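One chain of protein is taken out of this complex; the other chains stay put.
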Amino acid sequence: MEKTMRKGDRGRRIIGSLALCSILLGLYFGLIAAPPDAYQGEAQRIMYLHIPSILTAYLSFFIVFIGSCLFLWKREKRDDILAYSAAEIGVLFTGLTIIEGSIWGKPTWGVWWTWDARLTLTAILFLIFVGYLMLRSLIEDESRGAVCGAVLGIIGFLDIPLIHMSVYWWRTLHQSPSILRPDKLPWENVHPSMLIALSVNFVAFILFYFYLLSLRFRLGEMREEAKALKLYGGS
Amino acid sequence: MELLKQTGWLLWKDLLLELRRRESIFAMFFFGTLLLFVFHFAFEIPPDKAAEMAPGLLWLAFLFTGTLGLTQLFQAERENHCLEALLLCPLDRAALFLAKVSFNLLLMLMVELVVFPLFWVLFNLTSWAILPSLILVAFLGTVGFCVLGTLFSAVTLKARARELLLPLILFPLMIPIILATIRGMEILLRTGQFDEAFSWLRLLLGFDVIFLTAGFLIFEWVIEA
Amino acid sequence: MRVVVRNLSKAYGFLWALKKMDLELRPGECVALLGPNGAGKTTLLKLLSALLYPTTGEILIDGQELRQGSSPLRSSIGLLSSNGHLYEGLTLKENLRFFNSLYAKERSPREIEETLGAVGLERWADDYVASLSSGMKCRLAIAKWLLIEPRLLLLDEPYGVLDGSGVDLLEAYLDRLRQSGGIVMMATHHVSRILTICSRALILHRGSLIFDEPRQDPWESFQRTFAEFLPRGEKWNS
Partner (left out) sequence: MGSWEYVFLAYGIVWFALLLYFFLLKRRVRKVEVELSSLRSSGDYQKNA
């Protein structure tokens, strides 16, 4: 166990440092280098935060799905720890996405919360994540909690496309597509440095996400090891 | 074929227990009608917008009544370790899933049978022509609710605060059903034809098929956990 | 019907309920499972009836591995727990009909009445199980297994609730099952009564098997192990 600890730590430190410098780079590009948007002015800079965090939220939900499938198939504790860690960090990122979304909404639409399709989807994703964590905490029996969590992870993931469809249809029904459609990314009039800012921030978020994930996974593994020591130590 | 026979027997047992105790069915009836009245008082529905708001209120009543039924679904199995007795039998776990889904479906359809005409009268809707399509949309929505509801009723079987946890997990996942049935019914009431509502109907059908198969495969691991 | 248990262990969270057990049950055996509370008797019974998922090890029945899920092996395994496993809301007849149909054994109403008569419950045939005393519920459970005819019957402390005639009834059934090549394993605290009919005794202590010998008349080794490991209060000739 000692050997893998050091190799794992070194790998994680590399990701950590990479994440750190790409975050700084992203901040520089996002706040300083990129020019203000023609319509929204400065507020558009929040988009460099908003888009990457939404994608990270969906990525973590996908990892919960993968972890849950592997766990149900092979019943290895490792996959369950992966699913739980991804869910915990997923809640964090989804919650932040909702906060950013509403802050971005204020200057552009003048109101803190609109039932815009993307915000609604993020809110639903957040509710599913919270449901997952609540379920895991309210089931005492370890192995049963893991199986039930895995089932919610899989069913939740299968439901995402259906939720997408129903929310988008529901949106187009009510809100006539305005020129400033937040659902459609304003790619046409984008300034090259804006594109750079967006991609750098995206890389920063992804690296930081995987750094947090590996750290949380490490924590889960160590807790498992402590439990095993108490248990097998006795036999 | 064996699966259907076992499902039949399980359904026979559930219906017999329900007819004797009549716990769920009466509670769901009164709760459904009560909700309808409460909604009627709570919202001042102008006659012209009745077609717009009515389906939403109707479906809220069905969803809450259905959740009430779901929390009682495995009650008989909880007494006397009967779930263990069922797991001991060479019973196909999918049969247990199918039996519980159809049992809850029957309960909800019976409630809908009573609440629907009441809803019709209360909101004094007139067009009879679209009734069959309304019923089709309601049926598909109820099937989707029962399939996912039964699966998560089994998931939260041994959890603490079961009655709170079940709606919390179930409702976000039910959003496609909620939107599809309410929008579908509203379009039917407003326009009277099927063309626009057809996409919602396809969504409902897709939902039911996907989660019926997912339930079939996953239920075994949930109930044995 | 041969049952082979290899390296079986089961842990609940931090606690070892059963540690690395190896066991073999041969046809016609009546095994007494003894040990203080929390020694792992019920856990072993639940593992043998595939209600629990072993942490390590495996159980082979006639060469096939016993796994959870709806394996066909289950139709030959029976678990008699003194008052559980019966639907309170159904009548005695309905209970028997229901469980028999799940075991794919169509029993005519006449057979069901006959079996109820055999266990002395014919008068309450149409009453609800809820109105029965626990002794009568245990008799109904015996009637249930009489009809289903399992090859391996596991019993969880039936003596606690049965009266004199009930015990004779149960022991007669166990003898018939053993003659026909079935296996019986009973977890109980009524040591003296089980010693009269068992062909082999196991003693569990804190999840591990500390005694496993076929029965001999002057059984000093059993008395020694029994006295050493079991609390004073448990007189073995009670």
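Read from first to last, the chains carry the letters A, B and C; within each, the first residue is number 1.
In the analysis below, contacts are C-beta pairs under 8 Å (C-beta built on N, C-alpha and C of every residue); 3 or more make two chains touch, one makes a residue touch a chain.
The model shown is predicted, which means the values in this text are computed figures rather than measured ones.
Q: Can you work out which residue in A:I15, A:L49, A:A87 or A:L138 touches the chain that's missing from view?
A: Counting the whole complex, the residue in contact with the absent chain is A:L49.
Q: Per the definition of touch given earlier, which of A:L25, A:I66 or A:L92 contacts the omitted chain?
A: Touches the omitted chain: A:L92.
Q: Identify the residues of chain A touching the omitted chain, counting contacts across the whole complex.
A: Residues 27, 30-31, 40-43, 45-46, 49, 53, 89, 92, 95-96, 99-100, 103-104, 106-107, 208, 212, 215-216, 218-219, 222-223, 225-226, 229-231, 233-235 of chain A touch the chain absent from view.
Keep this in mind: only the chains that are shown with their structure count from here on.
Q: So if I look at the partners of chain A and the partners of chain C, which chains show up in both lists?
A: B
Q: Can you name the chain whose C-alpha mean lies closest to the mean of all the C-alpha atoms?
A: B
Q: Farthest chain from chain B, comparing Cα centres?
A: If we average the C-alpha coordinates per chain, C ends up farthest from chain B.
Q: So what's the Cα centroid distance for chain A and chain B, whole Å?
A: About 32 Å separates the centre of chain A from that of chain B.
Q: Please output the residue numbers of chain C that touch at least 2 other chains, ranges allowed.
A: Only 53 qualify.
Q: Pull out every residue in chain B that's touching 2 or more other chains.
A: Nothing qualifies.
Q: So in the complex, the part of chain B that touches chain A is made up of which residues?
A: 148, 151-152, 155-156, 158-161, 165, 168-169, 171-173, 175-176, 179-180, 183, 199-200, 203, 206-207, 210-211, 214, 218, 221-222, 225
Q: Would you pull the chain C residues touching chain B in the complex into a rising list?
A: Those residues of chain C that touch chain B are 49, 51, 53, 68-75, 77-79, 81, 83-90, 94, 98-99, 101-104.
Q: What residues on chain A touch chain B, complex-wise?
A: Residues in contact with chain B: 72, 124, 127-128, 130-131, 134-135, 138-141, 143-144, 147-148, 151-152, 154-156, 158-159, 162-163, 165-167, 169-170, 173.
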